[in-house]
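A single structure is presented below for examination.
For this depiction, one protein chain was excluded, whereas all remaining protein chains were kept in their positions.
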Amino acid sequence: MAEKHFVVIGSGPAGNQAAFTLRENAPEARITVISKGRESSCVPSLLPDFIAGKIDEQGLLVCQVGSYKASGIKLRCSQEVVDLNIQAKELILAHKEIVPFDGLIIAVGGMPRIPERLQVFQDVMFTLKTLEDANFWIDRLKKVESVMMIGGDLTSLAVTKTLISLNKKVYFILNEDAFWPLRSNEELFAAVATRLAERGVDVLVGRNVKSLQRLAGGEIQVQVDNQYITVGMVGAFFGLVPEIRFLARSGLRIDRGVLVDEYLCTGVEGIYATGDCAQIYHPEISDYWISLGHENARTLGHVAALNLVHGDKQLEVKPQSIFEVQGINVNTSWWTEF
Amino acid sequence: MPKVDLTIEICGMSGDGTIAAGGLLNAAMARAGLSVMAFDSYPAEIRGFGRCVTRARIGDEEMLALHDKTHVLVSLDDEQSFSRIPFLADDAMVLFDNRPPSMVSEGRSLAAHVEPGISLIGIPFGDLAAQAASTKRGRNIVALGGVAAIFSLPPDYFREVIRKKFKAKGEAVLEGNLRSFDAGYEYTLENYRQRVTDTLAHMENMEDPGRILQSGNVAIAHAALDADVKLYFGYPITPATPIMEYLAKALPEKGGRVVQMEDEISSIGAVLGSFFAGTRAMTATAGPGFALMTELITHGVMAEIPAVIINAQRGGPATGLPTKTEQSDLQAAVFGGPGDSARIVLAPTSVKECYAYTMKSFQLAEKYQTPVIVLTDFFLNNRVETMAMPHASEEEKRDGNIYPAAGSKESYHRFAVTESGISPRAIPGMEGFIFTTTGLEHSEKGAPNYTPENHNAMNAKRHRKIDSAMTDLPEPQEFEAEEGGLDVGVIAWGSTFGAALEAVHKARNKGKKAGALKITAIYPFHEDPIRAFMGKCKEILIPELNYEGQLANLIGHLHAKDVIRMNQTTGLPIYPREIYEKIMEIG
Partner (left out) sequence: MKSDNANDKTIVFSTEPEDFYYMDVNVPCQGACPAFTNIPAYIRALYEKQYVRSYEINRMVNILPGVLGRICSRPCEDTCRHGESELGQPVNICHIKRAAADFLGETPGPIQKELLIRDKKVAIIGSGPAGLAAAHDLATIGADVTIYEAFAKPGGMLQYGIPEFRLPRSIIKAEIDRIMELGIHLKTGVRVGDDEAMETLLAEHDAVLLAAGCYQSNRLNISGEELPGVHSGLEFMIDVCQGRPAALGNRVLVIGAGFTAFDCARSALRLGSQEVRICLRRTEGDLVVTKDEILESKVEGIKIESLMIAQKIIGNGKVQGVEFVRTHPGPLRPDGKREITTLKGSEFVLPADSVIVATGQKPVPMKTPAEQNDRGLPAADNRSLQTSTPGLYIAGDYLSGPSTVIEAIAMGRRAAEKIAEDLSGKCFRQWVVRMENTQTTDRERAWDFIERQAMPTVKPVMTRLRNVSLEIEKGYNPEIAIEETKRCYLCFLHYEIDIDRCIYCRYCIDVAPRDCIKLVDEIITNETGAITGFVETNNWSEVNAVVIDNSRCIRCGECMRVCPVDCISVTRVELIERMEPTEASHG
């Protein structure tokens, strides 16, 4: 029988870890990683530090250039999966190549989310997920003195810290979309707002953006309810939406993310989803959960790979999962709120 | 060191417009002020399907040779391009059609084969062409748009060369191609903004209209026209055919004629007849055709009739490798044929020299009354180079005949034995100068004569004549050898020389004492300068694209010790890196 072919889609922290765990546990298998990006992805959570100038580009990388090749993992960069056929166990790539697999780990991560009602203002909002985004921030920050942050996900807090270190005036609209898709509550809001205010941030809690308008000088005029604030740039931080549109026709169970069980299996034998794009159903807590953050992603990638090879390692539940971000304890909670 | 040195390759199936795209790319690059050396390879079969590859090395300095690594691969047909993957540089860029007409199985797309360090640039060539011009036939032009965008080459130069190429095909075709180019250009800018470099954006010679792109074949034909050749006789054969094709159009405009003969024997016969009658003529052929000509070439030697023969070498023996390059006809050119039939053999090393030596061969043939063979090879004939428009002075163009002095009619001996071996030559019809000509050994008056004394004297005279020609032949040229004390001296001829010189430059940059000697007069050759060069070198390396070491066989004995031979018969041009590595191995 021919060697098994394992495919990992995505080369972020989760996909990267999954590929190397597969390699360790299935030395004979053929392993392919398919990634939309260049040779090595960057760790998104380090981007604020990169903007602040604390780390260089090399320090952002998920893994060293060349490490895939050294491990005998085929890395396909700049290539995109557009369809999955779960019956035939085949992936269709954008350039119309059909890639068959014996096992699949979907680790495509997410892309910055902008709520539908604000999508008309997309052009004037900066997001932060890729190195390219970070470079846009760096460029723009050279020219502006003030920044309006809208939303309020984990990244936004790190970015705020960076902005303060760069002596920028920061406004922060902390509203219902904050911590999406996590449960937001008034207690948490209050804690975050206080902390931000202490650091000199102008916090507007629970207020809604009515419009954004680019002025002649390039500044952005933000209408918050009936108040107008003019800032140099606007950052949108509404969490990430999994990039799983390519799975729409696949027949996999999909809600906000790919629905998987406690073993990260999609319910189709040999197909797993992990990292930010997985929406995990856990029987012990009787609910769905989505992971956030770089370390979690690595753990999930590892677990998915082990399960794909061995099929029996259950994900360890950490009901008390706590993230230490900027001195604020953010309870990531179980994923009950969408 | 050059600032820009890129090798761009377009690969496709015949019918994809690969060669056409290469031509346009080269022209646009030249227009943008870059130096270009380009070489196409066609399918081995004369008709039918197969891979076409066009490779261009471009840079800001004059090109001596092609590069073995490709920096940019444009794939018009992935199935054909797989074999090119091993030749990609580590940081190469691959442009491919990311919307092929049908689904392909794993591994049947170029994308499956590129290493992560290589930039993969997917451009829907076919779809963009179809979108722009309602037909996907312009997909090769879309690909050019992609190349232009990636390297920030001014699109106007491409539009200019596209206009030039398609204007005769009607407004619709021209507009379709221009739109296809723009579509590729815009798509690439939009989708690959981060990959765009300005490497080729601003070249100094951008607006120099005197620079042209010319192939060895066209340079030869061009020289023939400038030399006022009136007649071309030939029989088509790869890689010499383009000379005939070019002249077939150009010669009649100047009152001349191109005649396709029934074979190569009649072709050389007609050339001899034409020169005999005092009119410049030419033929061009390749190995198999040259073999057919040998008897009549020796007829020219014996009867002392001028002739100019271009031998565009290809892979041999026999039919051999019709579309591959080789330097294996040297011995046939110098020694081929019955009898002691010394003749003049020249071998240009560049497109510029193709022009110069073709031009020169007419004078030499006339002055020394003997066939002159210009030995080129597939690579030299078919490659194009950017250069200034070549031209020859009136002196270089003039009639080379040494006519008999007026008043010598009574005592005129057509084959008079002279010190130089040159007998003044009358053209039939010159009043009073009567002589006979024959392929039989003959007396000074031209009558058949087999006496021992006569044959000895005549053989000696004919060889003296060839020795005399030495003074009119280009001397070997030394490079990097002024100071002497070299560890390695590289002697090379023909298309191999450029690669050898580049290798020497590279070796010297690495601290190696290396020099080069260019030999363009293959026969007769200048022994003393060659010996002098050899004397400066510990080791002599002679790289050649043949198995037997044909130049080494000819001159090797001049060196104090055995020369080092580097023989390659891959059918491909030799690359500087290969010679460089050999140089570094020596001593």
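By written order: A and B. Residues from 1 in each chain.
Basically, a residue touches a chain if its C-beta (ideal position, glycine included) is under 8 Å from a C-beta of that chain, and two chains touch if they have at least 3 such contacts.
Being a predicted model, the structure only gives us computed values, none of them experimental.
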| item | value |
| --- | --- |
| Which residue of A:54, A:117, A:214 or A:310 touches the chain not shown here | A:117 |
| Selected from B:133, B:334, B:347 or B:473 as touching the chain missing from the view | B:133 |
| Residue in contact with the excluded chain [from A:54, A:143, A:249 or A:310] | A:249 |
| Residues from chain B at the interface with the omitted partner, ascending | 15, 99, 101-103, 126-127, 130-137 |
| Interface with the unshown chain - residue positions in chain A | 82-83, 92, 96, 115-117, 119-120, 211, 248-249, 251, 253-256, 259, 267, 281, 283, 286-288, 336, 338 |
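Definition applied: only the chains that are shown with their structure count from here on.
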| item | value |
| --- | --- |
| Separation of mean Cα positions, chain B and chain A [Å, integer] | 58 |
| Of chain B, residues touching chain A in the complex | 96-100, 102-106, 108-109, 111-112, 115-117, 119-122, 194 |
| Partner chain B, residues of chain A touching it in the complex | 38-39, 65-66, 68-69, 75-79, 92-100, 132 |
